[in-house]
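Here the complex is missing a single protein chain, while all its other protein chains stay put.
Right after this comes chain A.
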Amino acid sequence: MVTKDFSIRINGTAVGPPADPRVSLLDLLRETLQLHGTKKGCDQGACGACTVLADGERIVSCLALAVQYVGRNVVTIEGLAGDDELHPLQRAFIEHDGFQCGYCTPGQICSAVGMAAEARRGVPSHVTPDLTVGEVELTHDELRERMSGNLCRCGAHNGIVAAIAETCAGERK
């Protein structure tokens, strides 16, 4: 039995931490839990393919030691959508051709979910002109800067930005 305090919650299920502290959160997801939605691109924090949400914050799971996430709530692409329904961002990615090979897509979508929450609570970015404003308007420049931690080798960025822009605009209405 895995008790709450010594487990990692992954998509709502309590999971015991790995016995070997060298295991990354990414490898725990993919190798142990067979959650293959989260992708391994660089394994160095540089591409964003492995992005997941920890307590709602986007992180790169390849640089996260799984043992450090005991007591935290991790959500992967598999946990974002409801049972029979796509997440609004997943629908928008389909609508706007936000992917080609799809390898970067789970990371892009998890990153966008975290990014939208950051913008809502007023976290500024490198391109925010006025650091003192409360809520940030997600212009295309803002979106491109805030999503720069997610690379797309297929060059689907225009569709990605369009999908995220539409979804974020919809949420604010």
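The rule is simple: a contact is a pair of C-beta atoms (placed from the backbone, for glycine too) under 8 Å apart; a residue touches a chain by one contact, two chains touch by 3 or more; residues count from 1.
Definition applied: contacts and distances are computed from a predicted model.
Student: Of the options "Xanthine dehydrogenase YagS FAD-binding subunit", "Peptide/nickel transport system permease protein", "Ferritin" or "Sarcosine oxidase subunit delta", which is the UniProt protein name for the chain that has been left out of view?
Tutor: So, among "Xanthine dehydrogenase YagS FAD-binding subunit", "Peptide/nickel transport system permease protein", "Ferritin" or "Sarcosine oxidase subunit delta", the name matching the hidden chain's UniProt entry is "Xanthine dehydrogenase YagS FAD-binding subunit".
Student: Sort through A:51, A:76, A:90 or A:105 and give me the one touching the missing partner chain.
Tutor: Looking across A:51, A:76, A:90 or A:105, the contact with the absent chain belongs to A:51.
Student: Thinking of the whole complex, not just what is shown, which of A:14, A:33, A:65 or A:154 touches the missing chain?
Tutor: A:65
Student: Looking beyond the chains shown, say which of A:74, A:92, A:115 or A:152 touches the absent one.
Tutor: Only one of A:74, A:92, A:115 or A:152 touches the chain omitted from view, namely A:115.
Student: So which bits of chain A touch the chain we can't see?
Tutor: Interface residues of chain A facing the absent chain: 20-22, 24, 43-45, 48, 51, 57-60, 63-65, 67-68, 70, 111, 114-115, 118, 121-126, 128, 131-132, 144-150.
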